[in-house]
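A protein chain is absent from this complex, but the other protein chains hold their places.
Right after this comes chain A.
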Amino acid sequence: MKRLLDWLDHRTGYRDLMHEALNEPIPGGAKWRYVWGSTLTFTFFVQVITGFCLWMAYSPSATTAWESVYFIQHQMVFGWVVRGIHHFAAQAMMILLILHLMQVVIDGAYRAPREVNFWLGLVLMQIVMFLGLTGYLLPWDQKGYYATRVATEIMGSAPFVGPWIQQLVQGGPSYGNHTLTRFFALHAGVLPALLVMFLGLHIYVFRRHALHAIKNEGEEDGVFWPDQILKDGVACLAVLAAIMGATLYWHGAELTAPANPAEAYSAARPEWYYLFLFKFLQFEFVSQWGEATHLGEALGAIVIPGVLFTILALMPITAYFKWGHRFNVAYLWSVLGIAGVLTGMAYYEDWYADTPEGRDFRQAVEEAHRDGARTVALAESKTGIPPSGAALLLANDPLTQGPKIFEQYCLSCHQTESRFDDFSEAPQAPGLADPHIRDQIDFGSRDWIRSVLTDFGGHFAALANIEGNRGEAAEAILEGSMKDWSDSNAETLTAPENADDYEALVEFLYTQSQRPDALSPESEVVLRGMEIFTTGELTNGSVDACVDCHSMHPVVVDPTGLSDRWILADEALSEDLQPVLTGYGGTEWVLQMVADPQAHYAGEYGNNAMPGFADQMTHQELEMVSKWLAEDFYVVPAGEETESH
């Protein structure tokens, strides 16, 4: 062994090198305040390891970026851990950079002969900030997409060359495949290579001038190895523990819904270390000055930060003047202080302030979480992610899209009690569902059916608020034959001896909707319900038969077994009568009702008080809202929910 090492030393001189590296003297001994540079180098090492791993699983294109990150996060061994470490180590790096900078400035370590190294450090800081910026976009989720768009718009606002720079960075006039390929090449190739280069120089120059020691009276001198190395190692361990802790606590980094330019995202915020700038740009005086100087956005976003940074870079020169060092320290504290206050303000306004903006932000964040979790649930379902990408999963999901359409077209008439306060007008129709509570549908539920059967007048009371030419029809409905039926039969239906029969009738109707919790058309209860629907004969007394007024073509189990859905029986119980009850409360029934209620509900001469939406909604919208109201959407089977954030 010894001979082998001798041989190696003879050929390489590694012992001198090691000696040089390890026996660096430290006047005044090892100190905790010197650890920042080492922790930064260590964190960078962590980023390289995890970054290479992620690289092996990541695919930069608009239809595969989110998808591959989803796969990393939810399917791969240690995927969420590796991604979480990479994410939180990036945050740690920013914090350590600030601490390192503070230590250097406060100790005066930036002064001659170390000016160049100070500048090298500032270049490194810029590189790390750009690494953060480029990395934020790569998952191609709503959060990263919209936040990064703000950053590239800022680049576009730069005087003269701005628009060109923006196009170069984006790889075209708008975001797409080439934005990702470029950001990825920058993030995983160009910027790390620059970082390694500058870090090498930084360490070389640092060694050349030796450590800027702070030696107090009576302190013994020390050596780098092992005293300082141990301190560095312990500090790195603490950083690693913090990164791992954050990773485990938040179950890795967040992945919101896939980026969708057609879907607004009102919680777009940059990463926290750019938040001060974000807040600064929101001040009115900043835009006013921008206007006055004809620089626009660029003033607050580029010129002012540029000036502040230049003052920082000039510190070694400022220090030559009397009071120069004190000025520098004061300057650093005030810039950091102001940035800290701005960050705090932005944070408070978003997360705690009881303002409309704050509430909007928090709601948007909540929706982004929800949509992200929903996309993951859909991706993990049998359908999986189609080759066209995961954004389509959400765009074609009734549970996600239905409530939005309902809110836009339907809610103002069909107000639920939970939303009365949102409208000045009284409701004109029964509430069906609250888009804010989207997995609870009142319409077509068993309670709904009971209420229509035994309290028709009360159930549709809101119709009385309809005015104008549809008012007459509404009045006619409220005084019509179903109202009479309900009034005269309610007592019989709800009689205790008929409890089972009443339930059976409700179940029969409910089964027609094919909702997930509906009983099979072959079950005894449903068959009994069909009998009552046809004859009106109950255990005790009778009601007027439903088939006398309603078309009904009941569902049966598909005899060929090809379809999971039930199909219509060979024969109808009754035909050509309105309101049609075939498939009542199911997707097709709702779709017909929303598209053309006159035809579906009332027939040519009947009373209909609802406007048709066939001309207002696209077919896709009709389908989404109908499927939502009919509970015809994918539900994660109980016990299969995966952990989300």
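Here is the rule we go by: a contact is a pair of C-beta atoms (placed from the backbone, for glycine too) under 8 Å apart; a residue touches a chain by one contact, two chains touch by 3 or more; residues count from 1.
The rule we apply is simple: contacts and distances are computed from a predicted model.
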Expected UniProt protein name for the omitted chain (select from "NADP-reducing hydrogenase subunit HndC", "ABC transporter ATP-binding protein", "Cytochrome b6-f complex iron-sulfur subunit" or "L-serine dehydratase") would be "Cytochrome b6-f complex iron-sulfur subunit"
Out of A:191, A:385 or A:610, which is the one that touches the chain we can't see? A:385
Kindly state which of the options A:15, A:33 or A:209 is in contact with the chain not pictured. A:209
Selected from A:99, A:165 or A:223 as touching the chain missing from the view: A:223
Applying the definition given at the start, please give the residues of chain A touching the unseen chain. 19, 23, 25, 27, 42, 45-46, 49-50, 52-53, 56-57, 64, 67-68, 70-71, 75-79, 81-82, 85, 208-210, 213, 220-223, 225-227, 229-230, 233-234, 236-237, 240, 244, 379, 383-387
